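Sending over a structure as structure tokens; questions will come in a sec.
Shown here: the complex without one of its protein chains, the others still in place.
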Amino acid sequence: MDIKDFIAPFAVWKRAFEKPFTVKKPIDERPGAPRYRGFHMNDADACVGCGTCEAICMNNAIDLVPAAGREAKDGDSGLRPRIDYGRCCWCALCVDICPSGSLSMSNEYVWIDRDPDVFRYVPGVEAKPWDGSALGYRRAEGYRLLDEDRVPMPELGHAEAVASFLELVRGYSRAQAEKEADRCVSCGLCIASCPAHMDIPGYIKAVRDGDMDEGLRLLYETNPFPEACGRVCTHRCEEACSIGSGGDPVAIRWLKRYIADQVELSDYAKALPRGAAPSGKKVAIVGAGPGGLSAAYYLSMQGHAVTVFEAEEAAGGMLRYGIPEYRLPYPALDKDIGYIESLGVSISRGVSIGKDIELSKLRTDFDAVYLSTGLPVAYGLEVPGEDHPRVLDGVAVLARATRGEELGLGGRVAVIGGGNVAMDAARTALRHGATVDILYRRREEDMPADADEVREAKAEGARLVEKAIPLEVRDAPDAAGEAALFIWNEATMVQKEPGKRPVPEPIPGAVREGRYDSIIAAIGQGPDLSFIAESDGVPVKRFRPVVDSFGMATRAAGGAPVFAGGDLVNDRKDAISAIADGHRAAIGIDRLLYGKGA
Amino acid sequence: MNELAKELAGRYGARGWHDIRKDLASVEVDAIRIRDVMAYLRDEAGYGHLSFMTAIDNIERGAFTLSYALRDHDARRGLIVHADVDRAEPTVDSIHLLWGQAWTYQREMREWFGIDFPGSPRVDEEFVLEGWEGPPMMRRDFDSLAYSDATYAERPGRVTHDPASHMREKLYPEAAQ
Amino acid sequence: MRREKQRVIPPAERATPDLDSGKYLVMWQGPQHPGITGNMSLRLVAEGDTVVDCETHVGYLHRGFEKLMERRLYMQNFPLVCRIAVPEPDFNEYCYAAALEELAGIVIPEKAVWLRTLSLEMMRLASFLMWIGGQAGAFGHGTIAQWSVTMRDYVLDLFEELTGGRIYHMYIIPGGVRGDVPAGFYKRVLETMAVVEKNLDDIELVMFHNAVFKMRAEGLGYIPRDWVDHYGITGPNARAAGVARDLRKDSGYLAYPRLDFQPIVGTESDAYERARLRLGEMYQAIDLIRQIVDMAPKDGPFRERLPNPLYWRIPAGETYVSAECTRGEYGFYVVSDGSDKPRRVAVRGPSYTHAVSVMERLVRGVNIADVAGLMVSLHTYPPEIER
Partner (left out) sequence: MSEKKTIPAPLANEGLPPEERGLFCDAAPREYEPARGAWERFLNWARSESLWLLGFGTGCGAIELRPLMTSRFDMYRYGIQPRPTPRQSSVFVIGGYASVKTLKRIVRSYEQMMGPKFVLALGSCTINGGMYWDSYNTIKRIDQYIPVDVYIAGCMPRPEALLAGFQELKRIIKSGGGEGQNEYARNFDWYKANQKKVIKDWNMPDYNW
């Protein structure tokens, strides 16, 4: 102890004249730091109500509640997170994980109340003073807990692809599939958008867990065409995918394909449930497309004896005859159909209803009839010269390609139309060595075809001519009957009615022409209802059978009830909708046959 | 390192030497020899520092696995010694005479897992809990949430919706058959 | 020397005073505390004003973390762990994250290594600043806390800017850190360090050259060197006893092997020496922070991408990761059974031995008025004892 120990403490008196540490008005003068994790904000329009925030919240602080003025729709559950500040710990994991990036935090931190029941609210829906705060926690750029990038799918290069009919998409390896499946958050927004309401989170979980048998079982609960749908489905689910709200959607279609690819057909029976005991009832199905065979599968699972009548030489419908093999190889389709046939479903190939057998006979010989004949008749161009011998029908061209017939398209081909059939026809023509122009009356973004298809067709060398209104088809001057001149009018897009999509208006005088060896019309298809007689009692309105929610068209006396579905009936006109219709009809038929709920 | 493994195996029947990383290893011994092993490690092998002791409830195989983490400060490496005890009748020799803080860990394990250490000071006194009437709470079969829900009142008014089933209700109720 | 004389080494054996004799007074200290030690109580038996027996009672802050962690996903535990030690959350975050990374085989980016080190050193400084206020306050010297807690607040301002949180930073996430440094941050770090350093100079004058503090703290709570191994004493408490152990040096985790520092070692091993040593560690932390600001990479990624946290499974295994916190060896023992939730997480807090075994023995023979000062000089945080 020396004298310094008594004097030193007084040395700091010199600080008496310095600025004090004290903050004068702490509440007003100290806003939270720019990154401060204060109360939550939510961009309710960007939010899709997927509930991933709820799943990650370890405090059980987040509830999903219906938000006023928001209805459930494709890709949006209509629910919004409500945060309980009697639970929240301000960790902001919800912000970090939010797939859409709608959640954020303000830098506001004062919330005082006498009533403990008020400390919960739906950010972005219930107004709060801190709404729209520019400062506060946002997840760091490039930092999120979920992977926004899809695992790239190995594909053939375009040069290689166009030279053969090899399948373009090679499929995921196990590591790739598990990594892609890991991106899913199991929110289930996709289920509502899938026409068949497949249990998508369920089978993606099966991929994650490596349990292929379970995955296959879940697939077959709602869809007996996993190989085909895993390749060519229109994947509305991916449009609804919550991960897609802030990145690439999960590759649901390819994961489905992965599951089906992993299980050998001979092992299917082990994984899948057995059918019920034979019921003694007989069902006739017209059309062995995906819809008809789907109905056949579910009916046979219920123990009914099913006979499918198919006009073509092979089953599969548009999956076989409308989709080129580089997108859906025949062995994959055969696997799906083969399993259905292995259950005892009998397919009568080359039998055309209306020609070989009358519908009324089916109605007397069977206990129920399901019509799933699809849209076999192609629409014409409806311009002068549409019956020119070089004007071909797109679906027919694809069917001939399937049958292995010589197409004889020539060197220059025009494809008229903007749907998937047009793209398939164009790409088939490319593979036969032709130069291809695709002419469409509107713009590229208006095309009904999948964006991927359009992109790939262009990448493979097809030239896209937009806003081309067909005027006429004429004989080429020097090669009558061998080549044709296609004449079109350039158009401009005009917004006629607000809120509706713009329509093409011809530009006066801007008439163009091109010389082609073949002109493939792929404008659309219609039904062939000629086999339905008035006496069958099937109500038809605007070329469509009218059906109830189970697909029943009639149960009029004089025969078995008739159900209908698929492209013949629905608006969506894709395979998965036909499959869904088939499943629904199978349930309806089963109920009717057992007198349940009818 | 392997010399020690051999030595432990030879003297005490230790097995399963596993190098977790370059300065940390684990080894397994019989619970009955735990005090001898610890004394040897402390006095002969240089592991003079007891970092912590704890237990793992391996309910699937009916055992508590005790973990004793030791550190040799001079050699800058650690060693975790494992010993299994029967879950139905968990009793282990106390090592409170070897390390001055071991009795607290033993008291903790007694309270949290129900493992007895005969002779350890104050081992039956309450440690962190007071008036606890439930089973030892770190056992896997004790459900914390169920206990909490049954005991402590929660603020009412919470309800949540599953997006998938909510959408089914709203968009395609017919499928909810 | 007066200091030598005061060094009383209490016997290992606990005497059992006859409480019915009327000679003794049983009194409880706590759970509320004059210092900043957190809620813990001591049951003291005093003869006159000298303590003859003591029992430490913990559990007032027991929340069952280790049970809760078994119920939560690996990533969900990340906001939970920091709550285990309130004044020093970052060491929990680091140990937990490092344990998971080791089990899952993740290597974090270089920048994350440096930002973690920065965060831990800033935390060390903040925690010591809090502690020194408590240490002075326990000896009746309230002024120090008025300064040091404000200095701590300035460090917390830095944390707020870097991490978005004042107390619970939740910054060291498995895979790296949660955000890059904001623009101009390092400049503000250096400015704040200058302010804190100047204030530490004042504290040194006022506290360590204060006759009252010297008289009360010197010789108080003498820890003999051979207790260090016997009781598992770590950190400044061990270093003040002349044992040069510092995990930052010995284990060489994060960026410490590349920083220039030496463990500070004392000789006297009493409350004054420990306080002095911690003051030295505060200066050392400031020095380390300056080195980090100088050497940390200015760009590059700061986080490794992890699998989807909702399903993150960690391969079966176990590990023990420890770090040198302000009080000594802080460690997380994580056992994984290959599922998406930890099988067992055990937390090793240095106070476990300091506040119970060491405290109960050291306090015998001490004047009642010095019990609080002795307890703070061991720098104990009850939440890490009871978790």
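Each chain carries a letter (A, B and C) given by its place in the written order, and its residues are counted from 1.
The criterion applied here is as follows: a contact is a pair of C-beta atoms (placed from the backbone, for glycine too) under 8 Å apart; a residue touches a chain by one contact, two chains touch by 3 or more.
These numbers were taken from a predicted model, which means no experiment stands behind them.
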For the chain that does not appear here, which of the shown chains does it touch in the whole complex? A, B, C
Identified contact with the non-displayed chain, of C:Gly64, C:Gly266 or C:Gly373: C:Gly64
Of the candidates A:Tyr109, A:Phe165, A:Tyr330 or A:Tyr379, the residue in contact with the absent chain is A:Tyr109
Quick one: say which of C:Leu80, C:Met193 or C:Leu306 touches the chain that got left out. C:Leu80
The missing chain sits against subunit A at residues 20-23, 26-27, 30, 32, 39, 58-61, 84-90, 109-116, 119
Residues on subunit B that touch the omitted chain in the whole complex? 128-134, 137, 142, 144-145, 147-148, 151-155
For the chain that got dropped from the picture, name the residues of subunit C it touches. 31-32, 34, 36, 38-39, 59-64, 67-68, 71, 79-80, 83, 86-87, 130, 133, 145-147, 149-150, 152-153, 166-168
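Quick note on the criterion: only the chains that are shown with their structure count from here on.
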Specify the contact topology among the chains shown, as one of line, ring, star, complete or other. complete
Count the C-beta contact pairs for A-B and for B-C, then tell me which is higher. B-C
Per the C-alpha means, the centres of subunit A and subunit C lie apart by a whole-Å value of 56
Just curious, how far off is subunit B from subunit A if you go by their C-alpha centres, in Å? 50
Residues of subunit B touching 2+ other chains? none
Name the residues of subunit A that each touch 2 or more other chains. none
Give the list of subunit B residues in touch with subunit C in this complex. 20-21, 23-24, 26, 48-52, 54, 56-57, 67, 69, 73, 76, 78, 80, 99-101, 103-105, 126-130, 137-138, 140, 142, 144-145
What part of subunit C is in contact with subunit A in the complex they form? 72-73, 75-80, 83, 147, 150, 157, 160-165, 168, 170, 178-180, 182, 202, 205-206, 209-211, 214-215, 302-303, 305-311
Complex contact set, residues of subunit A against subunit B: 49-51, 54, 62-66, 71-73, 77-79, 84, 86, 116-117, 120, 187-189, 191-192, 197, 201, 549, 587
